[in-house]
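Here the complex is missing one protein chain, while the rest keep their positions.
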Amino acid sequence: MAGTAVLGRRLSWLVGTVTEVHDETPAARTIVFDVPDWPGHVAGQHVDVRLTAPDGYSAVRSYSIANAPTANRVEITVVRIDDGEVSPYLTQTVAQGDQLELRGPIGGWFVWRPAQTEPVQLIAGGSGIVPLMAMIRTRALAQSNAPFRLLYSVRNPESVLYAAELRECSRDVSITFAYTRTVPDGWPTPPGRIDAAAVAAHTWPANAAPQCYVCGPTPFVESAADLLRAAGQEPGSIKTERFGPTGG
Amino acid sequence: MDRSAQTFLDGNAAAGELRDIFVLELSTATTQCASCGKIAAFAEARVYGMEPGLIARCSGCENPLMRVVKSSGRVWLDLRGLQFLEVPTSSV
Partner (left out) sequence: MGLISRGFTSKRDTTETKLPPGQYLTKDFPVLSAGPTPRVSLDTWAFSIANEAGESKQWDWKSFRALPSEEFTVDIHCVTRWSKFDTAWEGVSLDTLLQDVKTSAGFALAHSYGDYTTNVPLADLRDGKAWIVFKYAGKELAPEHGGPARLLIPHLYLWKSAKWVRGISLMTSDKPGFWESLGYNNYGDPWREQRYWGDV
């Protein structure tokens, strides 16, 4: 069936069983699914989650996949939006053994593949770290030597996702935190948004020709991508993924 | 007129919605805007919506490349804003 191969595959809803939940921060929880029919994914892709109430009402939200591709396993990290409809359910109600519907993987643009060898600049704003963490984890799993740098803008030290794991991998990946509201004791600089000085000090220079990945809320991504362009990065080397106000 | 650009998402964000309609992944597709001629990845389009409809606009001139409206049982698609859409396929 040559025609079928060319046309690809219609995505269908798959049933995932929750095998594990753990809190990353007081407001963020990671949910691990076992999805028997999962076709595999690439770092940076996302997955849609569909919730259905007994009266038939359903809500769909898209989440970045957090884990490196391993058989049948899909991890997402959800930050709770208190007046949201879906994130309170995923961060407070869902428990091991529950079954939810997933559709994916989705997206083929904002991705990093182990075959890439060029330097990589990751810039995360808040929960925009999630797909970038999948890239860092994929790099480690594939034993890639691609030089990675991460600049991670986050409200305060308590809101850092994957804090322990990032400490672990800081031998391999150059990581800089930029705190926007509260800095840890003894931190050398006051809190503030990422600016040209931070980009100059902590990201690859343009002559290293890095592939840049920027993920976060829309205004953050706009600003970070502008700073990268102003620092001389090729516009074509900057890939962005914006988080929207999707109703939580 | 000053335009704020704080409300849109990337073409990536539309990929799940569009997989309901297209069997191909569109985020890696190449588009040409029928209005200004800009050639870009669909992932670079500026996506508004998804309700009441999804609008993917050209990142160069804001012209709509694609409009999609879904109801239960029907979907409407307007592709007038695309000069072409080049979609990578897996080799046979």
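A and B are the chain letters, set down in written order, and residue numbers restart from 1 in every chain.
Quick note on the criterion: a contact is a pair of C-beta atoms (placed from the backbone, for glycine too) under 8 Å apart; a residue touches a chain by one contact, two chains touch by 3 or more.
A quick note: this is a predicted structure, and the numbers were derived from the prediction, not measured.
Visitor: Of the residues listed, A:89, A:162 or A:204, which one is in contact with the missing chain?
Guide: A:89
Visitor: For the chain not shown, which residue from A:50, A:155 or A:193 touches it across the whole complex?
Guide: The single option touching the absent chain is A:50.
Visitor: In terms of residues, what is the contact footprint of the unshown chain on subunit A?
Guide: 13, 15, 50-59, 85, 89, 93-94, 98-101, 245
Visitor: Over the whole complex, note the residues of subunit B touching the chain we left out.
Guide: Considering the whole complex, subunit B reaches the absent chain at 1-8, 46, 48-49, 51-53, 55, 57, 62-64, 67, 69, 71, 74, 76, 78.
The working rule: only the chains that are shown with their structure count from here on.
Visitor: Report the inter-chain centroid distance for subunit A and subunit B in whole angstrom, where each centroid is the mean of the CA atoms.
Guide: Taking the average C-alpha coordinate of subunit A and of subunit B, the gap between them is 22 Å.
Visitor: How about subunit A: which of its residues touch subunit B in the complex?
Guide: Against subunit B, the touching part of subunit A is residues 2, 5-11, 46, 48, 60, 62, 103-104, 106-110, 218-219, 222, 239-245.
Visitor: What residues of subunit B sit close enough to touch subunit A in their complex?
Guide: Going by the criterion above, the answer is residues 5-13, 15-16, 19-20, 23-25, 27-28, 41-43, 89-90, 92.
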